[in-house]
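As you look at this complex, bear in mind that one protein chain is not there, while each of the others sits in place.
Chain naming follows the written order as A and B, and within any one chain the residues start at number 1.
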Amino acid sequence: MSTLLLGWLAAVGLAAGLVMGFGVAPREVTQGNVQRIMYLHVPAVWVAYLAFTVGLIASITYLAQRRPGADRLAHAACEVGTVFLGVNIATGAIWGKPTWGTWWTWDARLTSVAVVFVMFLAYLLLRGAIEDHERGARYAAVLAIVAALNIPLVHFSVYWWRTLHQPPSLLKPGSSTMPAVIVTALLVNFVALALLGAYFVARRARLLAVEEEALA
Amino acid sequence: MPDNWAYVIAAYGLAVAVFGAYWLRLGRREREAAALAAGWRDRAARAARPGPPAARPETTPTGPASRAPRP
Partner (left out) sequence: MLPGLLWLGFILSGVLGLGRAFLVEHENDCWEALLLAPGDKSAIYLGKLTGSLVLMLVVEALVLALFVLFFNVDLGPALPALALVIGLGTVGIAAVGTLFAAMTAQVRARELLFPVLLLPVLVPVLLGTVKATEALLLREPLAAVAHWLKLLIAADVVYLAIGFLTFDVILEG
């Protein structure tokens, strides 16, 4: 049972991630230990965007080949991605309160992520609103493609919106150099959350298959 | 800056709660779907079994399986 194996791998990964995040990574100089939220918050958005990419590819595959497995994968990936993005937004707010003094601010990153979150919530709403299974699969695939391809447009537009006046020379906000141990902790937690995400996607896709069969 | 461990616990706690709830929801729906599928298999098996049709009293089916759309 590969889903079960994925689950156990995820559990091991999460344990390793916690060890890295709380045991190995040092207490951050400016923020103190509250910075450790980052080891959960940042990998969560990476996993979410990875999930949406999987959803994009699966949706294109479904439209091209009409394989039900591709549709189930797309549905599961977009749903799990939305869950992880929700966790990212919520943990971001919890991190923001003690560090910035506010739960929310309309800065570039938060706004972008909020827009992407609502786009994929709309995807889930669409899936729920269409009763005919095959039509729902087709329409959702088109929406997933629009939403996923829109993500870079959202990020650019929001970032430029938030930079003052002159057009930006950089593609991204300036990346600060982080100590290697922090980068390592981030990567370990990313792998851990990615395994958890893969486990959820596998299980969700399997559930979709079982439900289809049960109702057929 | 103070450590704000309460916020750290809140953040990780929230993640555990959300992922845990999703995990439990998956489990619950899997059990429901399995029960539904089992119900259909039982019905199909009983229909396939030869026996005196007049002897069996016709009972109206009840429960979630009967609410599912029939093929």
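The rule is simple: a residue touches a chain if its C-beta (ideal position, glycine included) is under 8 Å from a C-beta of that chain, and two chains touch if they have at least 3 such contacts.
Keep in mind it's a predicted model, so treat the numbers as computed, not measured.
*Asks:* Using the whole complex, pick out the displayed chains that touch the missing one.
*Replies:* Within the full complex, the chain not displayed touches A.
*Asks:* Among A:3, A:53, A:157 or A:184, choose the residue that contacts the chain missing from this document, as touch is defined above.
*Replies:* A:157
*Asks:* Can you tell me which of A:126, A:187 or A:215 touches the chain that was removed from the display?
*Replies:* Only one of A:126, A:187 or A:215 touches the chain omitted from view, namely A:126.
*Asks:* Of the residues A:5, A:146 or A:178, which one touches the chain left out of the display?
*Replies:* That would be A:146, which touches the missing chain.
*Asks:* Applying the definition given at the start, please give the residues of chain A touching the unseen chain.
*Replies:* On the chain A side, contact with the omitted chain comes from 63, 115, 118-119, 122, 125-126, 129-130, 132, 134-135, 138-139, 141-143, 145-147, 149-150, 153-154, 156-158, 160-161, 167-168.
Basically, only the chains that are shown with their structure count from here on.
*Asks:* So, what's the distance in Å between the C-alpha centres of chain B and chain A?
*Replies:* 27
*Asks:* Which of the residues in chain A come into contact with chain B in the complex?
*Replies:* These residues of chain A touch chain B: 27, 30-34, 36-37, 40-41, 44, 83, 86-87, 90-91, 94-95, 97-98, 196, 200, 203-204, 206-207, 210-211, 213-216.
*Asks:* Going by the contact rule set out above, which residues of chain B touch chain A in the complex?
*Replies:* Interface residues on the chain B side: 1-5, 7-8, 10-12, 14-15, 18-19, 22-23, 26, 29-30, 33-34, 36-37, 40, 68-69, 71.
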